[in-house]
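Remarks on the structure that follows.
Removed: one protein chain of the complex. Kept in place: all other protein chains.
Moving on to chain A:
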Amino acid sequence: MKLNERSLAFYATCDAPVDNAGFLHKRGGRGAGSHRRWFVLRGNMLFYFESEASREPLGVILLEGCTVELVDAREEFAFAVRFAGGRSRSYVLAADSQAALEGWVKALSRASFHYLRLVVRELEQQLAAMREGSPANTLSANPNPISNPRPKENGRAVWSALPEQPTAAPKRPPLPPRRRASAPNRPLASFAQLHEHYGREVRALRSQWRGGQAGLAGLEVWHRSSSGGTHTQDQP
């Protein structure tokens, strides 16, 4: 099966914080000796490198559907990542300490996408239940309708906690309308709705901005005069 390995390698080594990282001893297949590898957990993918400084992983273990268990092995602090199904191999790994072992077992056993989605759905339901329970949260007409039958958005997003942007220098693109977050009877939309809504807004503003500028020169000036990158406005 083909896999977008190049993108995978970039994902493995990108700047974003990792979910766990450290040295583990990994047994080679079929009783070959074990090697000390640098492991990096990102999402539901466990990458392993020859060394901490390597720029490309030796391999990756997709963790979806795995179980993680302690094992009684010749190595100390050993655990196994196992998959269902007859001929699937197990990965026997060993940490350097009890603390590292526990950290890895915890991290890996909750690394699957399915697990994360379960938790998100549970929280979504909790939030919806709170909305229904609270008398203040009546559905009210929204000046910025989204094409979705569910409760309307209140214009508040996690990144609204940021300080106000300074007044735009002449070359900066116009900021989107700032919406006040405090209205008590505006129910909260789902993250997906807000994401889609703001995404559309950003796209529209961006094409407006690009349409009105004399090519890249205008954009470059904006880059230099702003404090961050192109997405400064959207930072959480």
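Keep this in mind: a contact is a pair of C-beta atoms (placed from the backbone, for glycine too) under 8 Å apart; a residue touches a chain by one contact, two chains touch by 3 or more; residues count from 1.
In the analysis below, contacts and distances are computed from a predicted model.
Per the UniProt record, the chain missing from the shown structure is "Pleckstrin homology domain-containing family J member 1", taken from the list "Large ribosomal subunit protein mL43", "Ubiquitin-like-conjugating enzyme ATG10", "Glutamyl-tRNA(Gln) amidotransferase subunit A, mitochondrial" or "Pleckstrin homology domain-containing family J member 1".
When the whole complex is considered, the residue among A:67, A:97 or A:126 that touches the unshown chain is A:126.
One chain is missing from the display, and on chain A it is touched by residues 1-11, 14-17, 19, 42-45, 56-62, 64-66, 83, 85, 87-89, 106-107, 110, 113-114, 116-117, 119-120, 123-124, 126-127, 130, 157-158, 188, 191-192, 195-196, 198-199, 202-203, 206-207, 228-232, 234-236.
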